[in-house]
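Sharing a structure, written as structure tokens. Questions coming.
Every protein chain but one is kept in place in this view of the complex.
Chains here go by letter, A and B, matching the order in which they are written, and residues are numbered from 1 within each.
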Amino acid sequence: MRREIPIAITFIVGLAYVIAYFIPHPPFNHFETWFTDWFVIIAAFAIWLGALNLLKISALKIAHKRSDWPFAALIIISFLVMISIGFIEGYRGIYADQPFQFRDPGTAFDWMYVNVYMPLSATMFALLAFFVASASYRAFRARNLEATLLLLAAFFVMLGRVPIGDIITSWLPYKYQMSQWAAWIMNVPNTAGQRAIMIGIALGLVSTSLRIILGLERSYLGGE
Amino acid sequence: MGFWEQFGIWLAALFTIGIISFLYKDNVLYKACEAIFVGVSAGYWFVVYYWDMLYKKFYQQVTDPVNPEWYPWLGVILGVLMLTRLSNKIGWLSRWPLAFVVGATAGLYMMVYFVSNAIVQIQGTIVPLAEGTAGDIIANILVAAGTFCGLIYFFFSKEHRGAFGGAAKIGIWFLMITFGASFGYTVMSRMSLMIGRIDFLFGRWLELIP
Partner (left out) sequence: MLKKELIVSALIAIAFLIAKFLLPKPIQFSRTVSVIIIILLALLFFFIFILTVKGKYIGRRVVFLLVGIALLLPFFMQFTLPLQISPEVRGAYDGLASLKGGSKVLASFDYDPASAPELQPMAEAFFKYCFDNDIKVIVMGLWPQGAQQANLAVEAAMEETPRYRDEIQYGEDWVNLGFQAGNEFVIVRMGESFKAMFPRDIVKNLPYDSIPVLKNVRNFSNIDYSINFSAGKPGTVEWVQVAVDRYNLNMAAGNTAVQAPMAYPYLKAKQLTGLMGGMSGGAEFEKITGKFGKATTYLLSQSFAHMVVIVLILIGNFAFFRERMRDK
């Protein structure tokens, strides 16, 4: 029964969503409502699982005094500070004379979000700008026809999507300026390629979803 | 500007410089900022998921004085079963909520992906090829041919030889142009993010930018 019940659950839930797509009326829309809320609640527990796992790994690192253990301590401290502030502000907001949300401007959680989480997150992603440039200089080579096509497309799009492209080609008729080339690349070959990928993924996804719902695909259940 | 606002800007600037210092080399400040990011990030999502999901979707619904609901209890039971994953003995129980999530996703995605990403896209490709200006005709032919050849490339059940191989080759060319365009846009996106950080550092913090 360790595998049979989950397979039955997958079948019932999957079928409910498929039927609700075609018959969005009672009782099928009720199933959709319940299942959507359960999905959200389970997602919350999944995040908790991830966070607990992170704490476990960091605590083990500290206990065994592995290299970089002070940083593991920093992870735990930052995590605990953030959740403390979040829960304190949340409960303060519920019982305040004028109720407010834990993330409203002016709360400590919002301050942590704006001054700690946001700059760290934004800068982490922004670093890629430098690595993209360095990688392009060192590795982006037109070794064969395919790489040349990739390079040319990137070249036209990068130049065409900023005004400098049109300034450089301002001596040409408007139809042949860089922005028009970039637009043509995006609307024609890019659309064709993206469409092929989309349709391929969609067909693969449909067949995999069907196999999962019918219980033919069971790899998500793991081992014994 | 109040003390906390000023302190917040300086702290944000310190974190920004700490992360950027990785460009020079890996260092203690970067590692500290990275650790804080991991901890604060996990804490942020922990709190948000508690208040926006568990509290709103479960607690407020079951304790509603006018119309309390019963069905969220089953969601919480499934959620608690998810946590059994941490135990070796009863970890198999976590398959039930997992099966639920997989089933819900499979059921919804099967329909929406098939309609939006397959049927409507095929409809959009099969357009009258002899209508419009010369440019439109060429564009429509290229989109149809490119989509078709791209799909042929992804069909790996038949060897790519002869005419089939030729079509797959053309499909690769279209895909390479697609990836090149994506690369160009990715460069644009990453540069935009860095521009935002520079605006903060030199505009908001140092106040040098007009």
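Definition applied: contacts are C-beta pairs under 8 Å (C-beta built on N, C-alpha and C of every residue); 3 or more make two chains touch, one makes a residue touch a chain.
Fair warning: this is a prediction, and the values are worked out from it, not measured in the lab.
Within the whole complex, touches from the chain that is not shown fall on A, B. The missing chain, though absent from the display, is touched by one residue of B:Ala35, B:Met82, B:Val143 or B:Met176; that residue is B:Val143. The missing chain lies against chain B, touching residues 17, 21, 23-24, 27-29, 48-49, 52-53, 56-57, 104, 108, 112-113, 115-117, 120-121, 123-124, 143, 178, 181-182, 185-189, 191-196, 198-199, 202-203, 205-210. Contact between chain A and the absent chain runs through residues 21, 24, 29, 32-33, 36, 39-40, 43-44, 99, 101, 103, 105, 113-114, 118, 121-122, 125, 129-130, 132-134, 136-138, 140-142, 151, 154-155, 158-159, 161-164, 166-167, 177, 179, 183, 186-187, 190-191, 194-195, 198.
Just so it is clear, only the chains that are shown with their structure count from here on.
Here the spacing of chain A and chain B, counted between their Cα centres, is 2 Å. Residues 2-3, 5-7, 9-18, 21, 34-54, 68, 71-72, 74-83, 86-87, 90, 101-103, 109, 111-130, 132-133, 136, 145-147, 149-158, 161-162, 184-203, 205-206, 208-210, 212-213, 220-222 of chain A touch chain B in their complex.
Those residues of chain B whose C-beta lies close enough to touch chain A in the complex are 4, 8-9, 11-13, 15-16, 19-20, 22-23, 31-51, 53-55, 57-58, 61, 71-72, 74-76, 78-80, 82-83, 85-86, 92, 95-104, 106-111, 113-114, 116-118, 121-122, 124-125, 139, 142-151, 153-154, 171-188, 190-191, 193-194, 196-197, 200.
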